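Only one protein chain is missing; all other protein chains are in place.
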Amino acid sequence: MFSVTVTPRFGDTDALGHINNTALPGWFELARNPLFAMFPPERDFTDGTFSLIMAHTDFDFLGELVFGAEVEIRSWVSRIGTKSFTILHEAWQKGELRCRGHAVIVHYNFKTRETLPLPEDKKAALARHLRRED
Amino acid sequence: MFSVTVTPRFGDTDALGHINNTALPGWFELARNPLFAMFPPERDFTDGTFSLIMAHTDFDFLGELVFGAEVEIRSWVSRIGTKSFTILHEAWQKGELRCRGHAVIVHYNFKTRETLPLPEDKKAALARHLRRED
Amino acid sequence: MFSVTVTPRFGDTDALGHINNTALPGWFELARNPLFAMFPPERDFTDGTFSLIMAHTDFDFLGELVFGAEVEIRSWVSRIGTKSFTILHEAWQKGELRCRGHAVIVHYNFKTRETLPLPEDKKAALARHLRRED
Partner (left out) sequence: MFSVTVTPRFGDTDALGHINNTALPGWFELARNPLFAMFPPERDFTDGTFSLIMAHTDFDFLGELVFGAEVEIRSWVSRIGTKSFTILHEAWQKGELRCRGHAVIVHYNFKTRETLPLPEDKKAALARHLRRED
């Protein structure tokens, strides 16, 4: 598991008084920073050598998230395929699971626009965070 | 169908040079403005009478969205249940479908925290935008 | 003047029921799209040849912006210097000026990290949108 704590900002709320659903994608993206570190580009992110592309995200909103209390984002690798893998994210606030979601990420060569097999060392690194879903 | 055109802003891009995936939830939310108009609160959105709550969103990223060209968001009602309905969103740029997603929205009383049956007149209004998915 | 119309999205509101102040920087950035077009990079924005860098922004919040009504962003060039220029932005909603701000933008070589004189043809293009402030 990797964990990151997010402090909601006031602008994350909407007129209904709770955290707007569009805040979650950014929080889950933040939780994927360790993945960016596992697959570093050669020089920087603008040089065309970064090798991950987002294929899918989903979000189940299970309870209202509020301003004024920290949110822990817990993340696991829930699937390791030959060319892609899935991240499972959970947002916990005040001891309750409030949102759960996934990101399906594909290993990809942006220059040739081809999918790439996941190298064995990357699979092993991902497997250290594995939590299969039922 | 309801349609809205979005002009990407430069900050919607990320260091990879394309629109970041976290921009899409806001674009699809914008496309749901006609739904907010169908279910108006009594006085305003802070008075506790708004009756829609988000249960689920998902996004399939089918092609890269870029800065410098308009994006059309096409939306339909793809399912009408007894207490909830589903919106289907598509983001088109330069004649290609680049992202497709859904929002599952529940009819809800925020004060009593209970789900509510969808009234027949609301079902009829939603049905005018119906496009069932295969 | 250049003008762009923004439709607020629900997530732009905050728990006070109005548009959160942090929405304005994105709206004003959107209004600067014609400037990005005036100073195009050679190949794309990741190639190091884009030549504008933001030095300063400011925002005066003159009235509450609300969800449910369109906002017109009117923009002018209010100052043309030797190496930089200033954009004046105004956000109008329901016939009232609700926010006014500026962006000071410097002509800049990202590779050498040096400021650059504004070429005469760019100055002339900017001057077509000139509105000096008192």
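Each chain gets a letter, A, B and C, in the order it is written, and its residues are counted from 1.
Note that contacts are C-beta pairs under 8 Å (C-beta built on N, C-alpha and C of every residue); 3 or more make two chains touch, one makes a residue touch a chain.
Model, not experiment: these values are computed from the prediction.
Only one residue from C:60, C:96, C:114 or C:133 touches the chain missing from this view: C:60. Residues 10-11, 13-18, 20-23, 46, 48, 67 of chain B touch the missing chain (whole complex, contact as defined above). Listed by residue number, the positions of chain A touching the unshown chain are 4, 7, 9-11, 13, 15-17, 26, 29-30, 32-33, 36, 44-46, 67-68. Chain C residues in contact with the hidden partner, per the touch definition given at the top, are 14-17, 21-22, 24-26, 29, 44-46, 50, 53-61, 110.
Assume only the chains that are shown with their structure count from here on.
If the chains shown are joined wherever they touch, the resulting network links each chain directly to all the rest. Chains joined by the most contact pairs: A-B. Interface residue usage between chain A and chain C, two copies of one sequence, is largely shared: over half of the residue numbers at the contact are used by both copies. For chain B, the chain whose average C-alpha position is most distant is C. Once the centre of each chain is set as its mean CA position, chain B and chain C turn out to be 28 Å apart. Centres computed as Cα averages put chain A at a distance of 32 Å from chain C. Those residues of chain C in touch with two or more other chains are numbered 10-11, 13, 15-17, 46, 67.
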